[in-house]
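A protein chain is absent from this complex, but the other protein chains hold their places.
Our next item is chain A:
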Amino acid sequence: MKLSCLGLSPQSSCYLLEYKNVKILLDCGMEISSILNYLPYSLKTNQFKNNNQQQQHNNDSKKEIPVIFKEINNNLYIDSNDIRYSTILGENLVDFETIDYILISNYQNIYSLPFITEYTKFKGRIYATEPTVQIGKLLLDELYQMNIKQSRLKNYNNNNNNNILQSSEILEKLYNHNMNNNNENFDEILKFSKWKELYNRLDIEKSFEKIISVRFSEIITVVQGFKMVPTSSGFTLGSCNWLIDNEHGDKIVYLSDSSLALSRYPLPMDIESLENPQLLIMTKLNYHPQLQPDEKLNELCSQIGLTCQQGGTSLIPVNSCGIVLDLFEHIAEYLTRLGLFQVPIYFISPVGKSVLAYADLYSEWLNKTKQERSQMPEPPFLHQDIIRRGQFQLIHQIHSNFQPTDGPSIQFVGHPSLRLGDVLQLLSKYSDQSKNSLFLIEPEFDNNRLLSPFQNPPLQCRIHYLPIDPRINFSDANLLISKLSPKNLIIPINYKNYIKNHINENSNILTTITPIQSMEIIKISIKQKFDRAHLDKSIAKYIKLNRIENKLNSIENINICEINGQLSLKDNQFIISSSNYNNNNNNQNNNNNIKLNYIFNNNFSIENLIESLELNGFKNLQISNNNNYLIIKIIHDNEEISIITIYNNENIKIETSKETIRNQLTNLILKFCIHNLS
């Protein structure tokens, strides 16, 4: 079994698993935080123009920084609105044609799928849960819309972008300049990563058509004798972990984004199904393991409350599906409790309406309380109620007639990277007043990198960095590992110092931990001892069982028998049936299965053999002991000689020139053996 890591970081989760000669791609995420390397377009033409000229002037002598780069606080930024996206690594190395399956864990890890299905020779099957497919498609479409809207804006740097950005030199410059890379494979990564132009709408459409949707606990049977099963991961709508399993205890668990928080909307994580794997691949743990999501949520509420009370606007850049499904209900209820029910909550997203509509449909994928609401029948989420009360409004996009109230309001808007989408317009609108607040709550973006371009002029509004990450944190992960007690554990190298060695209390299994990094291949030997086969009627009726004694336990019945048949594969099962030989003894030419003769020692000893030889007329024996060899020379009447060599009571060799004598001697020996078992 082999695992290769094709993701740049846990964020762009992508692993290639090779098992039983089947190639399975686990997730295909996108390194979305790479777009933080771009300058927000709203800043490009105004605030930084002077700054840029100055810098160019300063650096004239060096001429190292091309026009397209701007340096701010020692970070390089790309000044272009034609954004390129960092997709999975090693695309030119992996032969996608040989990949049999792609398994998706949730909609966050599907952003590179159109690159694979539409731009490579991939022709395997893709599995994802139904909500992952629906919501994923909406989110990719949203990204596409934001991207196209932005790239259509006029920008002076667009024309020469393509050539420059694809050059790995520039990437390297950016990487070296901006990141502390301690990855040993850094050079390899640079070689194999490529930033790409985003796919188009048709690509998304065609790509998603190829996905086969599945439900939790739906078993996908693979011809090579194993099954793949998605199980609930509790992280988001339809999010799953994947179980790869067979009847003989090979069990591989791919654990992606998972959440143990019980008060959240998704169906809770299914832990039981994942227990005792041979291999656990644990990826995508909490980005902010030291923070408690509940505390951050409470702080978010109280800060929103304060902002409202001061008449300010709370701007909350978010992903259009995910934690927002927890927040809308929660915040509306909090505001109502404070008596602020007249403060409107806006959800500004081209796909917001659809996301909320789908969320209400997927009651089977939701927690118990929400499931029960659907049986009343009521929509599982309270969004429609809040909308009816006038507290909540869905806005498709910001346009001239979007006129939020003058008073306090709360605005959820994408994109959380602050590089794309309507958030940029709103940020310029609200950031100059200190009564307003900007809440940074999506965990995958670094606070400093998010904000550092926005410094000239500095943002006047209050900024609250409150990342809410419901994923399993390190201490939960360690507990979970104890509970699951895997034999082998593979974790991204970033987690190496936080995941500890365990001896599981119940099973006494010591977990072997192997960290993996980008572009690394790890081999794990899973010692499978058995495969499942079936004996069919044709052979079963010939079976004659031979009872033998158990040397250790005389009470136990053991029957043995030699099987001579042929193995074939029918309906994904190995079938052992009778070979032609059994049916047609005469026609030996058509049989390719000549019976083997096995012999086991029963009560063979040299004394027994000599006694037996003499009894059977072999009187003239010369016995000599040569080291460990015992040699019996049999001198026949015609003075011919046959020799029996015995070594260690286990290896016997008969040397003679007559087949009849050989036969005779063989039979004498077989008397002391278990043989002819068929």
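The working rule: a contact is a pair of C-beta atoms (placed from the backbone, for glycine too) under 8 Å apart; a residue touches a chain by one contact, two chains touch by 3 or more; residues count from 1.
Criterion: contacts and distances are computed from a predicted model.
Think of the chain that is not pictured: of "Integrator complex subunit 11", "BBSome complex member BBS1", "Anaphase-promoting complex subunit 11" or "Ubiquitin-related modifier 1", UniProt labels it "Integrator complex subunit 11".
From the options A:Arg152, A:Arg337, A:Arg389 or A:Lys658, the residue with contact to the chain not on display is A:Lys658. Which of A:Arg201, A:Arg532 or A:Lys619 touches the hidden chain is settled by the complete complex: it is A:Arg532. When the full complex is taken into account, the listed residue touching the unshown chain is A:Ile576, out of A:Leu36, A:Ile244 or A:Ile576. Looking at chain A, the residues touching the absent chain are 1-2, 4, 16, 20-21, 90, 93-95, 97-98, 130, 188, 214-219, 223-225, 229, 248, 250, 353-354, 357-358, 360-364, 371, 374-375, 377, 379, 519-521, 523, 526, 528-537, 540, 543, 545, 548, 550-552, 556-569, 571, 573-577, 579, 588-601, 604, 649-660, 662, 666, 669, 673-674, 677.
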